[in-house]
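A protein chain is absent from this complex, but the other protein chains hold their places.
Up next, chain A:
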Amino acid sequence: MQHYSGFGLLKHSLTHHENWQRVWRNPTPKKKYDVIIVGGGGHGLATAYYLAKEFGVTNVAVIEKGFLGGGNTARNTTIVRSNYLWDEAAHLYEHAMQLWEGLSQELNYNVMFSQRGCMNLGHTLQDMRDIERRVNANRLNGIDGEVLDAKQVQEIVPVLDCSDSARYPVMGASWQPRAGVARHDAVAWGYARGADAHGVDLIQQTEVEDLIIEDGTVVGVRTDRYGEIRADRVGCVVAGNSGVMAKKAGFKLPLESHPLQALVSEPIKPVLDTVVMSNHVHGYASQSDKGDLVIGAGIDGYNGYGQRGSYTTIEHTIQAIVEMFPVFSRVRMNRQWGGIVDTCPDACPIISETPVKNLFFNCGWGTGGFKATPGSGHVFAASLAKGEMHELAKPFSMFRFHNGALVDEHGAAGVAH
């Protein structure tokens, strides 16, 4: 792998940047792998990277039906935070946060991780009680957090309407200074490049049509382009398609797929240097380094696999944004898109063994899995390498929906679903 550095940039400028090495190979798959990862999103690529780099399992293929990182990873609003309420979830997201903090160095790839802070606004007394509870829980877990009053909120975000005349006046907020945003595409590309350098085969434009199961054990996958490819273990990381894949393997997952959409505005001068979310009026916004406002809100109320999202949701989203930031009312929106998120009844992911031996699933991240990408990949890789779930992953077993050990994170999930 070619090392990226300032000196390299200078050197390549002498040859007009025409001699850069390809970022990853485009190999023909082998007949058999130790591990096959289905799904080349951020989570699948991170899993492959850590499998090879940290756990020494290098005979690995990632099979992606489209292009790498082209799923929800490319469609999300890039918010990274770890201020979840329950210990199980807080530990998992904080594990990811710590990996984020060194990720650009680790991958020798600039993922543009920017710890600009994240604010969850409270507009009612109940909001404020929930915020206090969550911030206290976070601090007990060693996760940074503060409760701000309306005046402090106004100081950090002058562009926010904190006046008493707002329809839902801002009473305060939770504030996680270490939270922020990261460049979503770069995360996928950085992991892909790292995995490739450690020998992982990244197989694109290839759909896994079926899982090959013999005597209750998975032994490989059937693809549209290369037929059967065998493996000792298979990890499915296919986000919105997880329910469909589980059905092929003969079991059910408690997931419902919904479109979640986002919008970006035309680029404007810097006005917002943090992430502002409101569960109550239900919208959130940040400003990208390029200047566009990145805006999102809730899922469509009904199940759907259409990657576009509905008009009514856009209207509600924009209402919320204008409620919070009246000054944005005349900003033009440039683009809108949708991704298909797999929502779980307790708003937590599933990182789990399955009824099929050697088959593992990592899914159900719903509206908030991007922030977990490094942590999700790391614990899933550990589980696939050892054939036994990582300690941090154990609470997220798919069997919790039958034994009742749910981790209810609806309050901290940030987007209603």
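To be clear about the criterion, a contact is a pair of C-beta atoms (placed from the backbone, for glycine too) under 8 Å apart; a residue touches a chain by one contact, two chains touch by 3 or more; residues count from 1.
The criterion applied here is as follows: contacts and distances are computed from a predicted model.
Per the UniProt record, the absent chain's protein name among "6-hydroxypseudooxynicotine dehydrogenase complex subunit alpha", "2Fe-2S iron-sulfur cluster binding domain-containing protein", "Sugar ABC transporter permease" or "Sarcosine oxidase, delta subunit family" is "Sarcosine oxidase, delta subunit family".
Listed residues A:Gln21, A:Ser165 or A:Asn403: the one in touch with the omitted chain is A:Asn403.
Contact with the undisplayed chain is limited, among A:Leu255, A:Met324, A:Val356 or A:Leu392, to A:Leu255. Of the candidate positions A:Gly145, A:Gly194, A:Gly220 or A:Gly243, contact with the hidden chain is made by A:Gly243. Within the set A:Asn59, A:Gln152, A:Asn303 or A:Ser397, the residue that contacts the chain not displayed is A:Asn303. Mapped onto chain A, contacts with the missing chain fall at residues 243-244, 252-257, 301-306, 310-312, 345, 401-404.
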